[in-house]
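Every protein chain but one is kept in place in this view of the complex.
Naming follows writing order (A, B, C, D and E), and every chain is counted from residue 1.
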Amino acid sequence: MFKKIITASMLLAYFIMPMVVMAEEAQAPVGQPAVVAAAQAAPAPPKIDTGDTAWVLVSTALVMLMTPGLALFYGGMVRRKNALGTIMHSFIIVAIISVQWVLWGYSLAFGPDKGGIIGGLEWLGLSGVGLEPNPDYAATIPHQAFMIFQMMFAVITPALITGAFAERMKFSTFFVFTILWATLVYDPICHWVWGIGGWIHNLGALDFAGGTVVHISSGVSALAAALIIGKRKGYMTDIIAPHNLPMTVLGAALLWFGWFGFNAGSALAAGGGLATSAFVVTNTATATAALAWIFAEWVQRGKPTVLGAASGAVAGLVAITPASGFVGPMASIVIGFGAGVLCYMAVSLIKPLLGYDDSLDAFGVHGVGGTWGAIATGLFATTAINSAGANGLFFGNPALVGKQFIAVLASWIYAFVVTFILLKVLDWTMGLRISEEDEVMGLDLTQHGESGYSS
Amino acid sequence: MFKKIITASMLLAYFIMPMVVMAEEAQAPVGQPAVVAAAQAAPAPPKIDTGDTAWVLVSTALVMLMTPGLALFYGGMVRRKNALGTIMHSFIIVAIISVQWVLWGYSLAFGPDKGGIIGGLEWLGLSGVGLEPNPDYAATIPHQAFMIFQMMFAVITPALITGAFAERMKFSTFFVFTILWATLVYDPICHWVWGIGGWIHNLGALDFAGGTVVHISSGVSALAAALIIGKRKGYMTDIIAPHNLPMTVLGAALLWFGWFGFNAGSALAAGGGLATSAFVVTNTATATAALAWIFAEWVQRGKPTVLGAASGAVAGLVAITPASGFVGPMASIVIGFGAGVLCYMAVSLIKPLLGYDDSLDAFGVHGVGGTWGAIATGLFATTAINSAGANGLFFGNPALVGKQFIAVLASWIYAFVVTFILLKVLDWTMGLRISEEDEVMGLDLTQHGESGYSS
Amino acid sequence: MFKKIITASMLLAYFIMPMVVMAEEAQAPVGQPAVVAAAQAAPAPPKIDTGDTAWVLVSTALVMLMTPGLALFYGGMVRRKNALGTIMHSFIIVAIISVQWVLWGYSLAFGPDKGGIIGGLEWLGLSGVGLEPNPDYAATIPHQAFMIFQMMFAVITPALITGAFAERMKFSTFFVFTILWATLVYDPICHWVWGIGGWIHNLGALDFAGGTVVHISSGVSALAAALIIGKRKGYMTDIIAPHNLPMTVLGAALLWFGWFGFNAGSALAAGGGLATSAFVVTNTATATAALAWIFAEWVQRGKPTVLGAASGAVAGLVAITPASGFVGPMASIVIGFGAGVLCYMAVSLIKPLLGYDDSLDAFGVHGVGGTWGAIATGLFATTAINSAGANGLFFGNPALVGKQFIAVLASWIYAFVVTFILLKVLDWTMGLRISEEDEVMGLDLTQHGESGYSS
Amino acid sequence: MKKIEAIIKPFKLDEVKKALNDIHIEGMTVTEVKGFGRQKGHTELYRGAEYSVDFLPKVKIEVVTSEDMAAKVVDAIQNAAKTGKIGDGKIFVSPVEETVRIRTGEKGKDAL
Amino acid sequence: MKKIEAIIKPFKLDEVKKALNDIHIEGMTVTEVKGFGRQKGHTELYRGAEYSVDFLPKVKIEVVTSEDMAAKVVDAIQNAAKTGKIGDGKIFVSPVEETVRIRTGEKGKDAL
Partner (left out) sequence: MKKIEAIIKPFKLDEVKKALNDIHIEGMTVTEVKGFGRQKGHTELYRGAEYSVDFLPKVKIEVVTSEDMAAKVVDAIQNAAKTGKIGDGKIFVSPVEETVRIRTGEKGKDAL
């Protein structure tokens, strides 16, 4: 009861605060328009390119669709009684982070740098983030276009984690966790790697579309979460089969589709060939990884599975992400092949060995795939593809591997430690896990009062 | 039997007529090409911008996808025996209106103005609607691009209404109703608000992407439909639970995705920042509304539901629609919050009180959300975002609220009265509702001879 | 057992070969970069247009989504026990052909012409296919953008065939068949029609987006496949009803959505109006065909079905494909109407008469619709729409019909004969069909060890 | 004890449940079944192929009750489930020799 | 009266229905069930985790008929449902004391 009141108040505050701010802002006298409005009032500079803007806006829409895609990918893999609860995790994260990002997330991640560690609060509530380009980030599109493109990355990252604690997490705690994790883990790592002045950015480590920022941060946090929340009731003894694999395949397909925006959109421009190159290697790595995964299964278990094909595709998408703006098509085949085989092994050999219940393999796919991709970027990157990048080991520059390694390590440690503490604290205060009885009944009925399917 | 023959003949005429016209046109001698072809033959004027065109075409595809998205959103909410019939409503409307719009709808809505009330017949069969830009509507894209972008709005609007009479409407009558409603209600209101010379357009009321044209017109017509067709058998006594909520969430996600085309596409250009701004506020309002709806549920009923999150998102999308080209991100949070709370109350408190059976809440979401959005545009609009717009109440111009109010009222009255008469006439002639026995069996078997699901 | 080893080795080779090549290439000394990299290193020529590139990349993503769309369209039509196996066919083809195309498919189809029959091996592994435009194919976008856009056509074509042998094909044989068919049937026909120097291309037959290349080649091959593999157990005696028609409608909707990229993307540029025109006629023909199909059903059977609406839409998309860059909106209504009626008749009257089991009507829709579209292009094409095209019969040039007829005939014969031989050989060596017992159990359990749905 | 098994039309389930509650029967088990009988099925159409489906959805209610209540239960079900149209279903009564409540191990009448 | 309950392989349902119709049995009730017995199940694979599923899909047919028809019904089912392979299923016969047709209230044989 007490906890409920706390939760309720937190949620209330989450809404009321901005409301007050806005109300004031909105009522600012016309003669002295609010900061946001002022910024937007300035005549749009001529530098905006219509093709680049069209591309980035479309890419934003594509990346937005990935999170519902993930909802289906994950939702199909759980039991019927948890279908809605699992889908809800991803779906509501789109809402939660969209608001968090506008209010303070973007400012923390990309705002004026404070010591290489975090962005400042100058851009709270998007103040100063207008429609003219911000050449620091993207010279030919409105600043807000960059902001909202980045928003979709901030959205999907915590959603990836939810695979680790599927089928047993308390919804209210999940809600609070998401806001805190985005603020304390995602926003800082994002700043380190992509923010102007971020320390990993300055170091010269490469991460085109989010190998460290998105996949390692979420995958490693997922591992922490799986360890802390513990196994599902019946794990390894009962049959816990996916309730709707066509849904999972549809989710994987939407992820693949949306990922073109994720990776090729990260060129932040349509011209110049970089978006095209990223598009091509993304598709090639994904295809190869899907084949590699089912091939590994075929050899090891005698049958290629459909869930394997879908999982392999996602593993390939993950692994090519950091490399997508720096490598050519042949390298992407190698990266994809590695992703398929490594993630398959992580998921089907190592996980059972170690015995933790990363229910939908958020760590096995995103942690492992993201790490492989970040390292592989250090191997295969070439300035022939992207002159703003760097050469990797196989192009004569072993130093890049070192930098990639530092970036990977820093992300691993930071994500693991902060997530671990965060979840422990939440466990003591709000409780992470639903009761055993509720777990038997399922998330849908106990957390949401709904059934996924009726007649 | 008699009615069947009438229906069949109407349908036949619907096809045969254009066939005849076309056949003639297609066979026009080469020396004197048909009007359409002639228009298209002119060398494309240099004004077409590739980025803007790419953006509008993509937006058109996105908006097209919304109607199948709606099919799933609605389809998941009905009982299993009505799944296909409900999906069919939206799906076949894409086909019906695509043809209606090409043949006469576009001409009525956007053709040369007749007294501020309706477009002329000059553009029947798209004659004169070619590939060069029509600067009255959009200066940097082909006229046909504007035409087909608008088509998708004309498509989704009648589909929204179908939520009101779900699970009991006769298919043949629905078919005829759709053609007549589009012609008698949508096309005129669209002309008033968006047609050059339309009286609401001239008045200076603002509707960026369809608060009055799309949401009020459909939502209020839905109310009329719910009142006339009457309650479903078992309404309020039997359990009438959604048969597939994951399908509904997928539908909501596709709506959200497609709505970026709806709102940001309504800038009709990628450059200049307006599309970006509309994109940002659309996403922000939607996210806030989803949170507000589940928050309202959480407070009032103790549990946040997944259907609530999806419904809230749609309510937010609806409410921001008219405002999306005129307001900033902070205002969009207020608009979204209002949408979530107001539509939730309409649907879960007011509807049961009044006792009508608006089965899938077409009025509760689109009527109420659209009205709130149209009024909110009068409150929060600012020329700082869109110099072609106007300032609203909070930016020193209370007059705008008045204009918005007139536009809302006119749309309400016109849509309600004409839909009411139309449905009454159809009820007397063809019959609106399937027999009670058929209602028990379900639409799928009785109207289409199919089962949605088999083994 | 022996066969298994052969299959396994073939698959292994499929992966290992490129791995070796790449590894070598990747390790090329920095001073002398690999061919691919070198090509890409050249400064991007100024000719790339951002709007056109954005449009083609988006179109590529849209076309990519069509194959998973097809997976759902087909997957919903089979029995529950074959849902995954059917979905897998399309899904894994995306992976198989993406790799095949990069390694050798693109070179065979579009590489330097050898006698009008096939492309050379010069572009193996994309060597020489860089980021600068190749004006032979598309002057304003990177060559790789053209390559990957074309890839998605090569992907969907073999996927279309899978409808013919659904519910009974052995997965390993299917896998090998796909690689061989793409190489021996698709790549040559594609070269004939679209490759610079291809003999049908030189002849002057028109195929804007793939009436012969995609639909006739797959549809006719599907007929051969249906004849060779034989009927499903229980065909025409047991009830074989679609297990999930909402899934089929969703698939059809994604096909419709993606097809805008397919047809309008085939303009390879956003500007100039051609993309817009193709977009408009695509939508119009599709809508008309959906109406025509249900209308035909309504007249003949008394009820319009939802599967009919979806099937009609696909038939319309198929038929307008070759014509989409050459005809106006009125002609597209005639083409769509013809497609709806002809394909309906093929599927529901002629197929039962002839008695073959083309399970999901790959021939009835793609073979028949594609043939009608190719011929109709000869009737309705006009240079008023596309000055690079030609006039058709109704615009004073009967010669075009002759050329279209030759193109159709050549595609029919080549596809049928080569597919027939290929399948016969595979039947003798690997076996085409699963055992009767496995057919009773279903593809999902026997080929993949999975169930589509659990609780 | 007796087991009363009734095959009824699905949309009558709620009424039957209420009727049973009215005579203080507060336990029953319900199964979705498909019935074949005099009532005609329907036709389904898929791409012009016509299938006649003669198994119709029905609901089976099982109530175990004491001998003396059995007749009352049969009557209650019959009245509540009746529409007068073909396909209303059947009621079967058969002997049950023993009943156990799993939770407590109680037997016989006490277990109901 | 007797109730004949048969657990059969699902794909045999149509043949059994026909066999029953041939001996003029025109009413039956069918339920989807899962069976466990000598017949081995199958294995399912999800991301490398292997599950052995030993409940197999079966169909239960229930026919209530008069004493004299019972043997015939059993024979008809046995012949039609038999494949000779393990897992063909069982037929159980048990007593039914009363039958009512809901539509008319008819009892006993007339209710069938």
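Quick note on the criterion: a residue touches a chain if its C-beta (ideal position, glycine included) is under 8 Å from a C-beta of that chain, and two chains touch if they have at least 3 such contacts.
None of the values given here were measured: they were computed from a predicted structure.
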Which displayed chains the unshown chain touches:
A, B, D, E
Any idea which of E:L45, E:A81 or E:I102 touches the chain not displayed?
E:A81
Interface with the unshown chain - residue positions in chain E:
2, 6-8, 31-38, 55, 58, 60, 74, 77-78, 81-95
Write the list of chain B residues that the hidden chain touches.
239, 241-242, 297, 300-301, 303, 305, 307-308, 311, 344, 347-349, 352, 361
May I ask you to list the residues on chain A that touch the chain which is not drawn?
238, 440-441, 445, 448-451
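Methods note: only the chains that are shown with their structure count from here on.
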Moving step by step through touching chains, the smallest count that connects chain D to chain E is 1
Rotation in the CA alignment of chain B with chain C, degrees, nearest 5:
120
Give me the residues of chain B that touch two or more other chains.
49-52, 54-55, 58, 244, 250, 448-451
Among the residues of chain D, which ones contact at least 2 other chains?
44-46
Sort out which chains touch which and give me every pair.
A-B, A-C, A-E, B-C, B-D, C-D, C-E, D-E
